[in-house]
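A protein chain is absent from this complex, but the other protein chains hold their places.
Now for chain A:
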Amino acid sequence: MPLWLDLLVRVVAVMVGFLVLPLLVGQAEHKVMAHMQGRVGPMYAGAFHGWAQLVADGVKFVQKEDVHPHGADRTVFRLAPIVALFPYLIIILTIPLGPNGLVAQRLDIGLFLVLAILGIGVVAVLMSAWASANKYSLLGGLRGAAQLLGYELPLVLAAASVAMAAGTLSLPGIVEVWRPWWLIWQAPAALVFFIAGLAEIRRPPFDMPIADSELVFGYMTEYTGLRFAFFLLAEYVGIIVIAGLTTVLFLGGWHGPFADQLGWLWTLLKMGVLSFVIIWFRVTYPRLREDQLQRLCWLILVPVSLAQLVLTVAVKSLL
């Protein structure tokens, strides 16, 4: 295959994934939440079980007027949704789907890139919070920044544990050396990573920065139309990214029966199950209070991930 065709196929594949997977997750969220709460959810749009609801929502968002509050810092206000969404696009480039190089961009230190890029999300939260010129937004943004800064530590430590176990920072490389017994060996790190990842994408029960019952809608309060849709899209892509990273780092990515032919299907299946769990969490748990949130991070997740590092080194040096 010539280089340009190869490049084109990869870019198109990532764009399709970027456009389709969040919609699937969004639709799943509508339906799963509805069934868990004993209601039907959106049923009208598209005739069959409301499959076109998100498309209709998208059309509605596009039609809305682009409003910004009086006294807002317009440039920063407009830039923030893009800064929120863009990092996830880059992360999706690096998530391997299957064996034999079925990844948009193979990088030697993909794990490091992913962690670094995830950290940029905080800037978007602070930008949108401050530029809105709204006290609820600012409060939400400050909560968000404190949460994201805190939870980045266990996230990075848990990822470091699996990188040490695998002896590589490359995401496909980690999946290649992954063995099923790592499920037990790396179980604490997997839990810590998943929980901290949930907090990083500010999903319930970690949605203190948004907290609609006290802060209106946190740092997204003043956003309407397409810019608000960008934030929503960023949330759904965030679910994909966290599910994908947990799959790749801790659940063995494409490993499974017939991995050579069906590896991509296994990856997508595991990501789907994890996305379902993320939605399930939202329906199940009440929102954590700010002090509970920080307590969970610093008193439970950080010590557990440090202990996991010691365990990883001990087992690794015994082998």
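Note that in this section a residue touches a chain if its C-beta (ideal position, glycine included) is under 8 Å from a C-beta of that chain, and two chains touch if they have at least 3 such contacts; residues count from 1.
Everything below uses one rule, namely that contacts and distances are computed from a predicted model.
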UniProt protein name of the chain not shown, from "Heme lyase CcmF/NrfE family subunit", "4-oxalocrotonate decarboxylase", "NADH-quinone oxidoreductase subunit J" or "ABC-2 type transport system permease protein": "NADH-quinone oxidoreductase subunit J"
Please pick, from A:25, A:93 or A:127, the residue that touches the omitted chain in the full complex. A:127
Candidates A:72, A:95, A:192 or A:248 - the one touching the absent chain: A:72
Contact partner of the left-out chain, one of A:33, A:52, A:89 or A:146: A:146
Could you list which residues of chain A touch the chain missing from the display? 71-73, 76, 107-109, 112-113, 115-120, 122-123, 126-127, 129-131, 133, 138, 141-142, 145-146, 148-149, 152, 156, 169
